[in-house]
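All remarks here apply to the structure that follows.
Of the protein chains in this complex, one is absent; all others appear in place.
Order as written gives the chain letters A and B; numbering starts at 1 within each chain.
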Amino acid sequence: MAKILVFAETHDQKVKPVTYEILGKVKGHNVDVASIGDIDSESQASLAKYGAANIHKLKGAGLEQYSPEGYAHALKGFIEAQGYDYVFSGATASGKDFFPRLAGHFNAGCASDVTNFQFDGDNFAGTKPLFAGKCLAKVELTGPKPYFITVRPNALGMPESESPAAGNATDDNATAGDLKAIIKEVIKGASEKVDLTEANIIVSGGRAMKNAENFAILNELADVIGATVGASRAAVDSGYAPHSMQVGQTGKTVSPSLYIACGISGAIQHLAGMRTSKVIVAINTDPDAPIFSKADYGIVGDLFKIVPLLTQEFKNLLGK
Amino acid sequence: MNIFVCVKQVPDTETKVQPNSDGSFIETNAIKWIMNPYDEFAVEQALLVKAANSDSTVTVLRVGSVKDTEALRTAMAMGADEAILVEAEDNLDSYMTAKALKGAIEKSGKTPDLILSGKQAIDSDALQVPQLLAQMLGLPSVSVVVGFEQNGDKLQIKREVEGGSLEVYEVTSPAVIACNKGINTPRYASLPGIMKAKKKPLTQLSLGDVSVSEEDRRVKYSDYKLPPEKPAGKKFEAMDEAQAPGVVKEVVGLLRNEAKVI
Partner (left out) sequence: MFELSEEQKEFKEMAMKFSRNEIIPVAQKLDEEGKFPQDIFKKAWELGLVNTSIPAEYGGAGFSNLDAVTICEALAYGCMGINTSIMANDLALLPIVIAGSHEQKEKFLKPFTEQFKIASFCLTEPNNGSDAAGIKTTFKDGGDHWIVNGEKMWITNAGYADLYVVYGTIDPNLKHKGISCLVVEKGAEGLEIGKKEDKMGHRASDTRSLRFNNVKVPKENMLQNPGEGWSIAMKTLDHSRPLVASSGVGGAQRALDCVVQYANERVQFGKTIGQHQALQMMIADMVMKIECSRLLVQKAAWLADNNQRNTDIASCAKAFATDSCMEITTNAVQIYGGYGYSKEYPVEKLMRDAKLLQIYEGTSQIQRLVIAREALRN
């Protein structure tokens, strides 16, 4: 049995779902959870339900807000004191940012953005998409422990069963250390929606959207099914959507459970960014559009007709 | 100012990636190498900072094989002053790469005032080297940077996070800044720039020169393979408006009951 720490990233004291995905996968090992700052009682209960023996809430000077140096410093002290074999985090914006620094504190290795992993006894082996998902490789860690791993959100899926553990919650003292990069301000993005890379459902628009205003019909659909709206490179290049919405080789690499491609032909660069989506729905007027070869469900039709119908149908289904 | 830019040479984004016969890496024979696209933003930022600070030099660093030095030559053609290449196989992990970059900076004899890089290399997609390098040098780092303002040794840096939100950092330089698309518009290497780049100094170091060995490997990749092909999907004809409502109803039902994603 390996001694494992899962870092639980929080948002408004709620634990991000990727934490539970990881917990489900490390079942059977000696598992603790650590967060920076408070976790609400509901999330604590969930952590216990999915197998957290101890929940350490690290608190101290300089940890009120995120900083790569501060988070790495705080966890370093804690991990040193506890002695873990493996430390996991979601491959979220902050996880991807500070985990390499944290691993660097230990001169240890970090496997980043794995989409799956197994333990053979105490030995870790993960699956890592490379070249924007065009290739997969087995990833293993070597050298001094602990080993660090970040896991792509939505890749593992929620645990199928519970594995209740004690879930003893404690407040632990930690410090951010000397910070040379400090957040002065956070400017909220246009949408408060989940980021594309973490989204469970994505509705994306392509060049066939014709203009930025027409994205309103995708937003309506997204609102009904709790999706985040993305765009193809063609749509971004045409100025219909900002680059932060771009999915593909030079945009975001996404892996939602459902990807709805509206008026996207499916150029190779776009496929590279979304091919790992679990289920793909494509809507396009061109029956030969390459996107249909990747789609689980393809609708040959005009997106301006189909999307509003989908929105209504989902509304009916979900009772909204 | 001593400005350093770390660049990587990666397969062109159009490349069809094919694992090699024993799955130890990808086939590299027919690959066209380019500068990692995110690194172009770093080079551009370095040149902008250089233009705003007299007596600045831009040194571009790369760890990788010598068979093609496209990335370094492009950076110098864009306007970087000199280059250092640490010769190595193309399969180093992030830790070895960061350690080699640190060694190359030390070997240059210059104390860095600013280190720039792309936010990630589009081949290994690890997003580790800038942060690791910063940690090894004891410097602050900000990654996924879309905004850069300099005021003496204070930098105001905008980092893109979830939902398109921006974290605005105040950073005391020297620092490592990992650039994302949106921070600037990289210039082209002009034809005269390409000709001038030939005359700019390119120093070559070995891994031994920067004290990196196989002992430093922390992450091992193996079993390279293509992602599994999905089974054929279902396609519905709905060009005729009368068909559309029925098709939509059926697809929504399938998403609910067959795919179980809603």
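Definition applied: a residue touches a chain if its C-beta (ideal position, glycine included) is under 8 Å from a C-beta of that chain, and two chains touch if they have at least 3 such contacts.
Small disclaimer: the values here were computed from a predicted structure and weren't measured.
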Selected from B:L47, B:V86, B:A189 or B:A244 as touching the chain missing from the view: B:A189
Which of B:K67, B:K198, B:K234 or B:K260 contacts the chain that the document leaves out: B:K198
Given B:K8, B:K50, B:R73 or B:K158, the one touching the chain that is not displayed: B:R73
Those residues of chain A which, in the complete complex, touch the missing chain: 237, 288, 290
Where the missing chain touches chain B, by residue: 73-74, 77, 188-195, 198
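As a working rule, only the chains that are shown with their structure count from here on.
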Inter-centroid spacing, chain B versus chain A (mean Cα positions, whole Å): 20
Sites on chain A touched by chain B in the complex: 66, 68-69, 72, 92-94, 96-98, 100-101, 103-105, 107-113, 128-143, 179-195, 197-198, 201, 225, 242-245, 249-250, 253, 257-258, 268-269, 275-276, 278-281, 285, 287, 292-302, 305-306, 309-310, 313-314, 317-318
Residue ranges of chain B in contact with chain A within the complex: 11, 13-17, 19, 26, 37, 93-95, 98, 122-129, 131-132, 134-136, 139-144, 156-158, 160-172, 175, 181-182, 216-227, 230, 233-239, 241, 243-245, 247-249, 251-252, 254-256, 259, 261-262
